[in-house]
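Sharing a structure here in structure tokens format.
For this depiction, one protein chain was excluded, whereas all remaining protein chains were kept in their positions.
Entry: subunit A
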Amino acid sequence: MKYKKNLQYKVSQATAHPSDRVWQKIETNLDGDRRLRRNRRNTVVGWAAAVFVVLMAYQAGKYEVNSSEYKPQTLPLSDHVAKSEVTYPTIQSYNAMISYRKDGQLIPNAQAIWENPLVPRTVDF
């Protein structure tokens, strides 16, 4: 039994140095493992964010539809006409405004000219 303990002690004193490739292999493996875990975590976070956005959009849509401000209603015809009689400058008048400009400034009496443009006199035969 004495020899067994002696043998165990002697063997426990033995050391051997591994080459550098061992630590490189360990590091590569640990980095790969870390990357894999990060990718998995990113995928989970991405899906959670997507689900959250979809849920928020759905909730917002529900709110809009249910909101009293946007409830569809039938207006009396007179009101409808009044609301639709909003006038906007037409593209023609805008173009006319441009043609009566000089050096970026409106020429004097520009509005009067484009409202009553000069028309060549016709000759009656």
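Keep this in mind: a contact is a pair of C-beta atoms (placed from the backbone, for glycine too) under 8 Å apart; a residue touches a chain by one contact, two chains touch by 3 or more; residues count from 1.
Just so we're on the same page, contacts and distances are computed from a predicted model.
Undergrad: Leaving aside the chains on screen, match the unshown one to its UniProt name from "Phenol_MetA_deg domain containing protein", "Sugar ABC transporter permease", "ATP synthase subunit b" or "RNA polymerase sigma factor".
TA: For the chain missing from the view, the UniProt record says "RNA polymerase sigma factor".
Undergrad: Among A:Q13, A:S78 or A:N116, which residue is in touch with the absent chain?
TA: The single option touching the absent chain is A:Q13.
Undergrad: For the chain that got dropped from the picture, name the residues of subunit A it touches.
TA: Looking at subunit A, the ones touching the missing chain are residues 2-4, 6-8, 10-11, 13-19, 21-23, 25-26, 29-30, 33-34.
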